[in-house]
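Moving on to chain A:
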Amino acid sequence: MQSLFNSLDLQFVLGSLIKIAIFWIFIMLVVAYMVYAERRVLAVIQNRLGPNRVGWQGLLQPFADLIKFIFKEDLVPLAVNKALYMMAPVIVLVPAMMVLIVYPFGPEVPLPFGGVLSQLINDLTARVGLNWNVDLRTINLYITNFNVGLLYVFAMTSLGVYGIVIGGWASNSKYSLLGGLRSSAQMISYELAMSLSVVAVLIQIGTLDLNEIARGQGDWFGLRWNIFGGPTLAMLPSALIAFVIYLISAIAETNRVPFDLPEAETELVAGFHTEYSSLKFALFFMAEYVNMTTVSVLATTLFLGGWQGPFVEQFPWLGIVYFLAKVFFFLFLYIWLRGTLPRFRYDQLMNFGWKILLPVALFNIVLASVLGVLFL
Partner candidate 1 sequence: MVPLSWYLALSAVLFTIGVVGVLIQRNAIVLFMCIELMLNAVNLTLVAFSRFLGDVTGQLFVFMVMTVAAAEAAVGLAIIISLFRNRETLNVDEADLLKL
Partner candidate 2 sequence: MQIENLNLNYGAVAPEIIAAVTGVISMLVDALSPKGARKTNAVISLVGLVLALLAVVRLEPSGSYFGGMVTTDPVRVFFSVIILLVAIIAVLLAGQFLRDEGLPPGEFFTLIMFATTGMLLLASAGDLVTVFLGLEIASITTYVMAGYRRYDVRANESSLKYFLLGSFSTAFMLYGMALTYGATGNTNIAAIRAIIGEGRVEHPALLLIGAAMMLVGFGFKIASAPFHLWTPDVYEGAPTIVTGFMGTGPKAAVFAAFLRVFADGFNVTASPIGAQLQSTWISAVAVIAVLTMTIGNVIAISQKNIKRMLAYSSIAHAGYALVGFVTGDFAPVAFYMLAYSIMSLGAFAVIQLLARAGDQKTEIADYAGIGFETPALSFSLAIFLLSLGGIPPTAGFMSKFFVFKTTWDAAPHYRWLVIAAVVNSIISIYYYLYPIVVMFFRPLAPGFIKPRIATMTTVALILTLVGTFYLGLLPNRLMNALGQGQKAVAIQPRLGDR
Partner candidate 3 sequence: MEIVHILFLAFAALAVVAAFNVILQRNPIYSAIGLIVVLCSLAVLFLTLYAPFIAAMQVIVYAGAIMVLFVFVIMLLNIREEESKTDRQKYLKFLAAPLFLALLGMIAAVVKTVGNPAPRGTDQLGSVQTLAEGMFTKYVLPFEATSVLILMAIVGSMLLARREKAEDVERIEQALAASQEGAEATEKEEVAA
């Protein structure tokens, strides 16, 4: 057992756990304030005030909401399938959170007091007889590096659909079931276009490793992003088409306006989570916003250069600022769309996905391959 504690694996596990905890708190804050921001921005768009009472400008509103969610009565309808009904929100949230471990939030950064900290840890572990050689002078701003990171992201995203469909079915209510079925059909349909759109970018960069992808966009003063064609400007057309397809299908994937059919109030009450209340509803709610965040993070990494930007090489911590700025841009886009666009009809949605988006994505792969063969 001593050897187990000495092994690199354990250090890796412990290190990862700490990082995961930090990331988790961070993402929860993002989600909380995303909700707040959504309400305020929508209010501005609709010419009203929005929540501004709890704390300065309503900044403590998310915590008030959280407390409300926790203390609300947890109703479990009689006819539900108990086990699945309980499981569904968890199944939705867990894959959504699991995606986060592969995203690079920034370059390798020097940790303030890193040298002192590693010295301290090494001394302490040596005292219990362990021989750890921790080096914390620089740290990576990602949890783990995975050479098929992009596929991992798609794998996890594709699991989220179960929570929705099972939640809809277990509720034993027709609105929920219809919402769940609609949602799963929608997610499957748009996942295809989304994955295919990414292929065009993959042709430019030739790797599935998200870190490599981010690192590869650093030329031109940190502006050689994939949306501009990555290695060669000649790929610009295919990259732009891919970006647009990705954006559209990402919005559909996350069931947001104008593709929020699964929870169309006018026809389906609240869709798959009609029968959920209190904390379980909060989990669904959270999952939706986590998904929005992760989809934005992926868009940032794939198309907008991830943490790359001017002066990142000189000041590595600047990377994380650029990164968040780009992510928040996408999140703002979501809110903006919600404030502006009406909802699609269901048949329009399906037709759009299968008859327009998918063929365009397929065509784009051909375009990208031709351009790649000619210019790369």
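Candidate entries met the following condition: all candidates are chains of the complex that A comes from, given by their letters.
Convention: a residue touches a chain if its C-beta (ideal position, glycine included) is under 8 Å from a C-beta of that chain, and two chains touch if they have at least 3 such contacts; residues count from 1.
Only a predicted model underlies this, so the values are computations on that prediction, with no experimental measurement involved.
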item: Touch assignment for chain A within the complex, options 1, 2 or 3; value: 3
item: Chain A - residues contacting candidate 3, complex; value: 1, 4, 7, 9-10, 13, 84, 146-148, 151-152, 154-156, 158-159, 161-162, 165-166, 168-169, 177, 180-181, 184-185, 188, 191, 208
